[in-house]
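Missing here: one protein chain of the complex. Every other protein chain is in place.
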Amino acid sequence: MSVETPRTSEEPAGTQEMAAPAATAGSGPSALSRFLGGSATRNLGLVIALVILCVVGLATAGERFGSFDNALTILRLAAVVGVVSVGMTFVICGGGIDLSVGAIVALSSVWATTLATQTMAEDIHWIVMVLTALLVGGACGLVNGLLVAYGKVAPFIATLAMLASARGLAELIAQRRTQIVRDRSFIDFFGGSVIGIPVLVIIFAIVAALGWVLLNRTTFGRRTLAIGGNPEAARLAGIKVERQTAYLYVLLGLACGLAAVMLMARTTTGTSTHGQLLELDTIAAAVIGGTLLSGGRGTIVGTVLGVLIFTTLTNVFTLNNVDTSTQNVAKGVIIVAAVLLQQRLAARRRST
Amino acid sequence: MSVETPRTSEEPAGTQEMAAPAATAGSGPSALSRFLGGSATRNLGLVIALVILCVVGLATAGERFGSFDNALTILRLAAVVGVVSVGMTFVICGGGIDLSVGAIVALSSVWATTLATQTMAEDIHWIVMVLTALLVGGACGLVNGLLVAYGKVAPFIATLAMLASARGLAELIAQRRTQIVRDRSFIDFFGGSVIGIPVLVIIFAIVAALGWVLLNRTTFGRRTLAIGGNPEAARLAGIKVERQTAYLYVLLGLACGLAAVMLMARTTTGTSTHGQLLELDTIAAAVIGGTLLSGGRGTIVGTVLGVLIFTTLTNVFTLNNVDTSTQNVAKGVIIVAAVLLQQRLAARRRST
Amino acid sequence: ADTTSSDSQRAGSSNDDPGDKVTIGFSGPAADHGWLGAINSAAQAEAKKFSDVEFKAAEGTNDASQQIAQVETFINDKVDAIVLLPTDGAALTEVATKAMNAGIIVVNVDREFSTPFAARTTILGDNYGMGVSAGTYACKLVKDKNLTNPVIAEIAGIDALPLTQDRSKGFADALKGCNQTVDNRVAAEFTVESGEKVASNLLQAAPKIDIIWNHDDDQGVGVMAAFDNAKRNEFAFIGGAGSANAMRWIKEGKMEATVLYPPTQAADGVRLARLLAQDKSMSDLVQVAVPRRIVLDAPVVTKDNVEEYLPLGFES
């Protein structure tokens, strides 16, 4: 039984809005649908899409797709994009956008693997590299945040500028070289597993869980949704819109720093080419997960599902040896089909 | 003497809004400022930025920058991006976004240079190639438009899907080869000049002029701004929001087709790699030109200035032998500085 | 002819002596990749060796239209010669012809124009040949190791680029020679991250692999990381391009071999452009003039000859 209060059918066309309505968690929804981010209907569509994908994977690649190893491969690949996507969900929910995430990941990874940093890390502990990456990521996020919140520069423009600058700076610092991480214990730690689960996947899970709590259960999350939904109303309700906005970009910057660390561990390198097109992947994951590009609405669960769908899709394609061009064509068709299906599904459930 | 009725200072932060207020063309504004798209203040900032750029160019590269030839080089380069940016302005004004422009350009260029098309063109006239490109572009735009307007798929998602599919399809058709345009008269026509002005530049000028008339002087333009500014109000006023939305994407698709023709003439090839990152360039040009990403406001003059600023910037850099990484860093800083300057300027003028 | 080792030890020639002042413009794809970075810095370094060369390097770009504008700028500037590594050979043909017609010497590097009239000289890395070298070496492995029904995988570079197609075709053609085909093929984007990503998926797609050819040692760093992450090393790993990393791996035994793709082509181009602009000839040839077309070799570097090639390996 659904208890949602869906919207009317007069959705304006052309707005950047998913047509599926968000259900507000009333008194009745099951624990499951409650977990699915309070908008069970929408996320249900995503779950179905993911399940269909898995069925296709099993049917076409059988054991190779179904193995535990392959599942871990998918999750490991999803981890880096996932961490940034969670941060991106916050920024978009708060009414912003960040095009610079890929560049920030690149810059963080480069800065954390310079000779100087690595030497220091050798003397002290590899945590130095982690801190450096987080610091650089956070600082870039802060610059974005200040420009957007206090400088009133449109987020698109401010982060576009950061995209150019951060990647340029990363190239200058690294001299366009790939910097190899020498600290084995760093790689062993992040590349390792705990009770069979890769550390990267655990990090992703923790970030997603924290993100979920932060968005749904804290004043921070509530304020984020408020400033994204109606900044003027938020301001008049006494919320410090500027400061909250700045926080969001810093948060995303930190997520980028963390992603840089994860990428460094995965590829054993820091380079200025890391994170290419990450902005597109993360925004796409968030948006397909139901986050409104115009702000004010979004769920972490949806975003995580979005990331998993994209990653699984690529995996299934590769297992089936599909060439890249065909992959791309199919990807486009599948995305649209999934969204349309989801809408019909939502409409159906609504009318019951 | 400014005649604007300025907005109050409580611009909500975090919205994708340029802080410069739009001046309402009252009874008093000069013909010039009226021409500058009815928002003279904002465009004045852009003009100043462009002038500063030119001064820097002249100071650092002297004659080499100032030559007529160099001006033509800048304009020729701006032409392709410019044509698409004009179309993009319409889509964004109408409350949408299109990430697939680069891919559509690629697909159009490939389709118009297949063996079959070229053979037909040889038999009939090279106009066949032009028509093919326009048709393919328009068709892609139509698919985007239908998905967004009637399928209610979020524009970001629908056009992201198109981006993947169109580029994939282009690769499949071209077999990832570069297809050479064999028809000399085609290249001579589009590569030629009329009284010293390259045909490409003339096309750009015509498109910009038509775009300006369409946006500012026709019901089509009014309706575009209406559905972007307040789709619900537009619907209540009897405007067929869906249909208008679909038209906008078709328009942009046609612009992409035309851009493909121009690119084919410029490069004498059609390939699936044409138009890479064009979406970013064109959106950036529109947004820096004052188009609101949230829709409802934008000027063609601003967009054209935006395109020229980016192109001139690159030109000045190249003339001065600045290395790419430094360029990128500088570009980011310059963009932000320009926007901030423009805002202060607007605020200053507002208070006089 | 192996002109890659274009050192200045060629005695008996006055070619390196300062001559007329010449301006050389250089334009190439965005140096967002180790090999291209090496191309750029080698060209730059080569130009620095000559006091009579004014070297102008334009912003690297992957946008053909942008690169055309750069060449137009060089024409406006009336440089003496242009060394051009096109993002796409065919796309730059028109403007190169225009430059030639304006009396500027064009040296075409790596990716060939669609007509021979667009350049005075063409220096080509051999992408097809590179694939053939890799394929031939793979065949040799099949035979040496006596593999029946071997699983051969290929990790390509950016799939939309013609050069990737050439490499893949060469590889496939050579494999045909020993009745083999590519069983699994994925394409990365010349970056470490993409290399790791596609390799991870590839390893899942094929539970057992005998030979892997990776087009590019830059993305190879990521590919190697993926192998380590998955703890897989049952296969012979062949690389491409010849970065210093790859050479070191070969020495350490982590890599079977790599197929060289010389990163000094543009440097050679600069050298030749200077000679042409100063109306000199190539002293090592019997022929008087600089040849029209030079195709560089794509040798295979293995444990046996790695010491010899190590100095050529570029840091990426």
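So that you can tell them apart, the chains are marked A, B and C in the order they are listed, and the count of residues begins at 1 in each.
Going forward, contacts are C-beta pairs under 8 Å (C-beta built on N, C-alpha and C of every residue); 3 or more make two chains touch, one makes a residue touch a chain.
Convention: contacts and distances are computed from a predicted model.
For the chain that does not appear here, its UniProt entry gives the protein name "Sugar ABC transporter ATP-binding protein", which is one of "Fe(3+)-transporting ATPase", "Phenylglyoxylate dehydrogenase", "Sugar ABC transporter ATP-binding protein" or "Ring-1,2-phenylacetyl-CoA epoxidase subunit PaaA". Shown chains touched by the missing chain in the whole complex: A, B.
Interface note: of A:Arg64, A:Arg177, A:His274 or A:Arg297, the residue touching the hidden chain in the full complex is A:Arg297. Taking the complete complex into account, residues 5, 7-10, 22, 24-27, 213, 217-223, 225-226, 228-230, 232-240, 296-297 of chain B touch the chain not shown.
For chain A, the list of residues touching the undisplayed chain reads 3-8, 10, 22, 24-27, 213, 217-220, 222-223, 225-226, 229-230, 232-240, 292, 296-297, 350-351.
By definition in this document, only the chains that are shown with their structure count from here on.
Chain contacts in this assembly form a complete graph, since each chain touches every other chain. Chain centres here are Cα averages; for chain A and chain C they lie 36 Å apart.
Those residues of chain C in touch with two or more other chains are numbered 31, 159-160. Each of the following residues of chain B touches two or more other chains: 167, 171, 176, 324, 327.
Only residues 31-34, 37, 159-160, 183-187, 189-198, 200-205, 207, 218, 221-222, 224-225, 228-230, 245, 315-316 of chain C touch chain A when the two sit together in their complex. By the touch rule above, chain A contacts chain B in their complex via residues 10-19, 94-97, 99, 147-158, 160-169, 171-172, 176, 227-228, 231-232, 235, 241-242, 245, 280, 283-284, 287-288, 293-295, 324-333, 335-336, 339-340, 343. Per the touch definition, chain B reaches chain C in the complex via residues 64, 67, 69-70, 73-74, 76-77, 80, 167, 171, 175-178, 180, 187, 191, 263, 266-269, 271-274, 276-277, 314-315, 317-319, 321-324, 327.
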